[in-house]
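Every protein chain but one is kept in place in this view of the complex.
So, subunit A:
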Amino acid sequence: MADSDTSTDAHKLNVYQELLSPSELFEARSRSHKIPVRGQKDFLPDGSEKQTARLQQSLDEHWTLLAEERVERLGNLVKAVWIPEETLVELQSPAGKFWQTMGFSERGKQYLHPEEALYLMECGNVQVFYRDLPLSIQEGYERFLSCESVTLHQYQVFGHLKRLGYVVNRFEPSSVPSTYERQLNLPASSRDKQKKQLKRKRSQSPVSSEKQNTSPVEKTTAEDQSDELVKNSESPAATDLPPQEPMQSAEASDRTWWIEGDVQPPPAQAQSTAPRWDFSSISFPDLGSRRSRSVCLASPDRSLLPGALEVGDCDVTPWLSRLNVKQEKLSRRDRERQRERDRYRRDVNSDREVRRCRNWAEYLQLLEERRRRRQKDRPAHLWEREVTPLTQPGQCASHRELLDQISIVKSSSLSEGVSRLSPSDQWKISFDVYQPDTVAEFKKSHPGKPYSRMCVCSFDGPVPDLHAMKQLSFQSGDVPVTFAVVDHGDISFYCFKDFKLPTDVY
C-alpha cells in the first residue's frame, strides 16, 4: 500500500513540474523563437572558474531549451484520433497546409500514417486523441512506432528529412514502373487508376503469379485487358516464364470456343516437326540486285508441278518495273554520314568468292574453309598446346572487341541476373524522397519520379552486399537508392554509384 502511495505522489510531483499553469500558457504567446548559438569548444578541462562558469551557462541554456513545452492556440491545432487496429490516425477537423504533401483520403475521411502524425505532433500542428484523452509525444513514440508499422530508426530518418524540407512518402513496390512500362511510356492516367486500385487493397499481399493466370480470363473490356497486361509485366522479381503463361492460357481460352476436339498448344506442335525442304538443292534467283542481268526466269522442273501443268519462261520485266530499283540520291550530308559509317565496312557482296556461292550452304562452307585456312596459318607452338592465346592479329576491329576477347572476367552491370534473385527481408526500401523545391507544385495524386529512395539501416547491422544492392536497385527502377545509416540518433547517407571502366579509346 505504502509503495503505491509513494509512486502516485512521485507522479503528482512530475505532473506539477511539467504541466503548465493557465497563466504560463497565456504568457507563452510572447516566447522567443530564437535558438542561442553555441560557442567554441575548449580542448582540455583546466579546472578554472571561467571554464566552469561557461559550462554552467551552456548547461543552463541547454536545459531551458529542452524543458520548454509546446504551447499552441487551440484554433491552430488539427484534432485527430489514433486508431490502433488500422495503425492510422484519422483527422477530425479540416487539415492544414501539411495536407498538400502528407496524408491520404479514403472513404470520405482524411487519414495520416503514424510517422506523419507523430512528426506533425512534434511540430505542434496536430493533437492526436486516443480514448478521449490527448496523447503526449512520448505516448506517440511508444504507440505509433513498432516493428509492424514504422520502426524508431525509420521514423528518425523520416523526421530528419522532413525537417530539412523534403517530401517523404512511404514506398510502394508496386508503384515502380517496370522497364517495359517505361518503354511504353504509358499516360499518367492509367498509372493513377492502378495506384488507386492497389491502394484500396493495401492490406493484401502483392498479387502472386498464380492469381495472374486466372484473372485474364475473367476480364472482358479492352481497357481492363491492357491494365492486366501492364500489371502482369510489373510483378516484382518475375522470371520470364510467368508473364507468358497467362497470355498462353488466354490464347487457349480464346480458342476453345471455335476449336472442337483436342486443343494442342501451338508452340509445342511447331517445335516437334522437322523442316521438310532441303534448301541445299533449291536455288533462289536473284532478281532484285542491280547486278543481276537475268530478266527471264527459266521454267521449273516438270516433276515439281502438279498434274500436267506446263509453264513457260517467265518474263520478269513487268514485275521489276513495279519495284523501285532506282538508285537512292542522298543529300551531301547523308552521303558524308554514309561515308563515315562505311569507312571501315567492307561489303560482303563485293567479295568475289562470296558471289560465287549460289546458296546459304555454300556460303557457310566458304566461311568454314576460310576459318580453317586461318587456323593453318597459326604457329603450332602457340595453338596446338593446352594453353592457347586468347586472340590473334586481325581478329578484332576495335579496342572494345579486343578487350572483350581477352577478358577473363566478363564485366557485368548491376541489373544483370536480378530476376533470379530471391527477395530479401533484411533489406527493404522504406521511403520515396522528393526535393524541397518541388513542394509548391507537388501533387499527392501525381507525385512523379522521386529524387531518391531511402533504405534505413544502422551501423550495428551488416553492410549491404552485392545481392542486396542488386535487388534494391532493381526494385527501385531508375531512381537511385540511398542508404540512411542511423547511429544513435546521428544519420549518415551513403549511396553506391555504378561505374563503368572505359573500354574504348577514341
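By our rule, a residue touches a chain if its C-beta (ideal position, glycine included) is under 8 Å from a C-beta of that chain, and two chains touch if they have at least 3 such contacts; residues count from 1.
In the analysis below, contacts and distances are computed from a predicted model.
Looking at the choices "tRNA-splicing endonuclease subunit Sen34", "Proteasome subunit beta", "Trafficking protein particle complex 10" or "TRUB2 synthase", the name in the UniProt record of the chain not drawn here is "tRNA-splicing endonuclease subunit Sen34".
If you put the hidden chain back, the residue from A:105, A:146, A:280 or A:299 that touches it is A:146.
Contacts to the hidden chain, counted on subunit A, fall at residues 2-4, 6-8, 10-15, 17-20, 22-23, 25-26, 28-29, 31-33, 35, 38, 41-45, 51, 54-55, 58-59, 62-63, 65-75, 77, 119, 121-124, 127, 131-139, 141-143, 145-147, 151-152, 156, 159-160, 163-165, 459, 485, 487-490, 492.
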